[in-house]
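Pasting in a structure now, in structure tokens, and then I'll have a few things to ask.
What follows is chain A.
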Amino acid sequence: MAEHALGSAPATGVLLSAADVTRVVDRMAHQLIERAAAASPGAPDGGLSDLVLVGIPTRGAPLARRLAARVEAFSGIPVDVGTVDITLYRDDLRRQGVRALEPTLLPAAGIEGRLVVLVDDVLFSGRSVRAALDALRDLGRPRAVRLAVLVDRGHRELPIRADYVGKNVPTSLTQQVKVRLTEIDGADEVVLLGGER
Partner candidate 1 sequence: MKRHLLEAADLDRADATLVLDTAAQIDAALAGREVKKLPTLRGRTVVNLFYEDSTRTRISFELAAKRLSADVINFSAKGSSVSKGESLKDTALTLEAMGSDAIVVRHSASGAPHRLAHWVRGSVVNAGDGTHEHPTQALLDAYTVRRRLGRLEGVRVAIVGDVLHSRVARSNVRLLHTLGAEVTLVAPPTLLPVGVGSWPAEVSYGLDPVLPKSDVVMMLRVQAERMHASFFPSAREYSRRYGLDAPRMAALPDDAIVMHPGPMNRGMEIAADVADSARSTIVEQVGNGVSVRMAVLYLLLGGGVQ
Partner candidate 2 sequence: MTSYLIKGARPYGGDAVDLLLKDGRIAAIGESLAATGAEVVDAAGLIALPGLVDLHTHLREPGREDAETVETGSRAAALGGFTAVHAMANTDPVADTAGVVEQVWRLGQEAGLVDVVPVGAVTVGLAGERLAELGAMADSAARVRVFSDDGHCVADPALMRRALEYVKALDGVVAQHAEEPRLTVGAQMHEGDRSARLGLTGWPAAAEEAIIARDVLLAGHVGARLHICHVSTAGSVDILRWAKARGVQVTAEVTPHHLLLTDECAESYDPVFKVNPPLRTDADVEAVRRGLADGTIDAVATDHAPHPVEDKECEWAQARPGMLGLEQALPVVVQTMVETGLLDWRGVADRMSARPAAIGRLDGHGRPLEPGEPANLLLLDPGVRSTVDPAALASRSRNSPYAGRELPGRVVATFLRGIPTVLDGKAQR
């Protein structure tokens, strides 16, 4: 995945169409398969039964399920999926106020000693990922944790980097990246909103 330089003039409008989203998810699924195989050379399952895709609600959860479905479609091997709600682990309660909680659901085999890939829709400050790492720590001890995001919009506030990125988008702080997914919003689309031109 090529790294794009951030800072070029952000343009509002549609970043990814429905077809783009499908294509990007497929590409990320292939990358997951390739790296799992590279990490476990010669394994009959291509290293995939070790993998758990854990979505961060709200939109990371259906993304994780889609990625798992595509990995299975391409490799023929079923992959475990889960969700981890980070609400009670956020560090911005005082500023943001409370949010409704979402479910935390882990596969029956758990995450102990496995390769967990956290899945989220947008990577921004990195604070959600940090909260998710804290939550995972209370749930078990994975062998390793990786991060997959549909969109990386930059402006990190923590030393966190994604391992799988659907699309890098240079943005200004005043802009908003809005990810819509069929499961929640009725249609697939990624748009960039607002901000000065």
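As a convention for this text, contacts are C-beta pairs under 8 Å (C-beta built on N, C-alpha and C of every residue); 3 or more make two chains touch, one makes a residue touch a chain; residues count from 1.
Candidate selection criterion: all candidates are chains of the complex that A comes from, given by their letters.
None of these values were measured; they are calculated from a predicted model.
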item	value
Complex partner of chain A (touching, any copy) among 1 or 2	1
Candidate 1-touching residues of chain A, taken from the complex the two chains share	85, 88-90, 93-94, 96-105, 134, 138-139
